[in-house]
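This is the structure I want to talk about, given as structure tokens.
Apart from one protein chain that is not included, each protein chain of the complex appears where it belongs.
Let's turn to subunit A:
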Amino acid sequence: HIATSLPLPSERDHLRPRIDLIAFMIDIKSKYSLRNVEASLAHVDASFFLGKVCFLVTGVGRMNYCSVEMNAIWKLRDVYCSPVLFCELELEGVRVATAQRLLRMLQICAGHIPGVSALFFSTLMRNSADD
């Protein structure tokens, strides 16, 4: 399900399946997209932040067109305790690899991987990312 912002339109509530993972996409070239994500985060139930939310930062292939500061991204990661993935949508290889990563995360969040919970996995990701 693709949405431009949250909250989701209520008229489709009955058509929606259970949500296992929310990936917030931030275009590093657009401050507008960061503001949009920050506003949408307020509409997410707290239980999602136990491993069922991640931030996907796109557009990192063009660092000279950066509009969003990395500090803002790290702040989101810390405040919402959720991992950050980086990708460049215009490169097919990176795109496919990122999709595979998200799919793996989704499998964990949906409970399809025995022995690994969403919370455990996100803690794992956070600890390994901390330098």
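The rule we apply is simple: a residue touches a chain if its C-beta (ideal position, glycine included) is under 8 Å from a C-beta of that chain, and two chains touch if they have at least 3 such contacts; residues count from 1.
To be clear about the criterion, contacts and distances are computed from a predicted model.
Novice: Just by its UniProt name, which of "DNA topoisomerase 6 subunit A", "CENPN protein", "V-type proton ATPase subunit F" or "BHLH domain-containing protein" is the chain not shown in this complex?
Specialist: Answer from the record: the omitted chain is "CENPN protein".
Novice: Give me the subunit A residues in contact with the hidden chain, please.
Specialist: These residues touch the chain not displayed: 1-5, 8-9, 12, 30, 32-33.
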